[in-house]
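Structure in structure tokens, see below.
For this view, one protein chain was removed and the others were kept in their places.
So, chain A:
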Amino acid sequence: MKRIKINRKKCIGCLTCVTACTVAHGSRDTRGRIVIDSEGKYAPIYCRHCTRPECVYACPTGAMRRDDESGYVIYDKSRCASCFMCIMACPYGVLKMDYQTNREVMKCDMCLSTESEYPQCVAKCPMGALTLEEVYR
């Protein structure tokens, strides 16, 4: 499977990844973000599609599941009870609820639901700080 690899040293905090994610998903909320660490350095946070996904283990309805074929952690809005256990369980703090209805989980789908079917944060990063890398499952 492929994962989004983050090279923090290359990040310039331009937020093009956040813009690209938002725009790709119809200008709704972003699925990723940039924060700063205790030293003030940029730290982009994007879903790792964990091999052992805490969000999936925590989800009581099966809305969050790991797709065996692709290896990606997939979110099914129609099954979501908006309990946000996934948000609490995510060790990276990447999951958030949507800004307008507070009912939906903003979850990276590797842009598979979008026109490009390729992670736009990676495609649009001007510094090559985000790359798509093949990893062993």
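What we mean here is this: a contact is a pair of C-beta atoms (placed from the backbone, for glycine too) under 8 Å apart; a residue touches a chain by one contact, two chains touch by 3 or more; residues count from 1.
Here, contacts and distances are computed from a predicted model.
**Student:** What name does the UniProt record list for the absent chain among "NADH-quinone oxidoreductase subunit H", "Oligopeptide transport ATP-binding protein OppF", "Nitrate reductase, catalytic subunit" or "Phosphoribosylformylglycinamidine synthase subunit PurS"?
**Tutor:** Missing chain, per its UniProt entry: "Nitrate reductase, catalytic subunit".
**Student:** Who touches the missing chain here, A:Leu15, A:Cys50 or A:Leu112?
**Tutor:** A:Leu15
**Student:** Go through chain A and note every residue touching the omitted chain.
**Tutor:** Within chain A, the residues that touch the unshown chain are 12-16, 18-20, 22-23, 26-28, 30, 33-36, 39-40, 42, 100, 124, 126-127.
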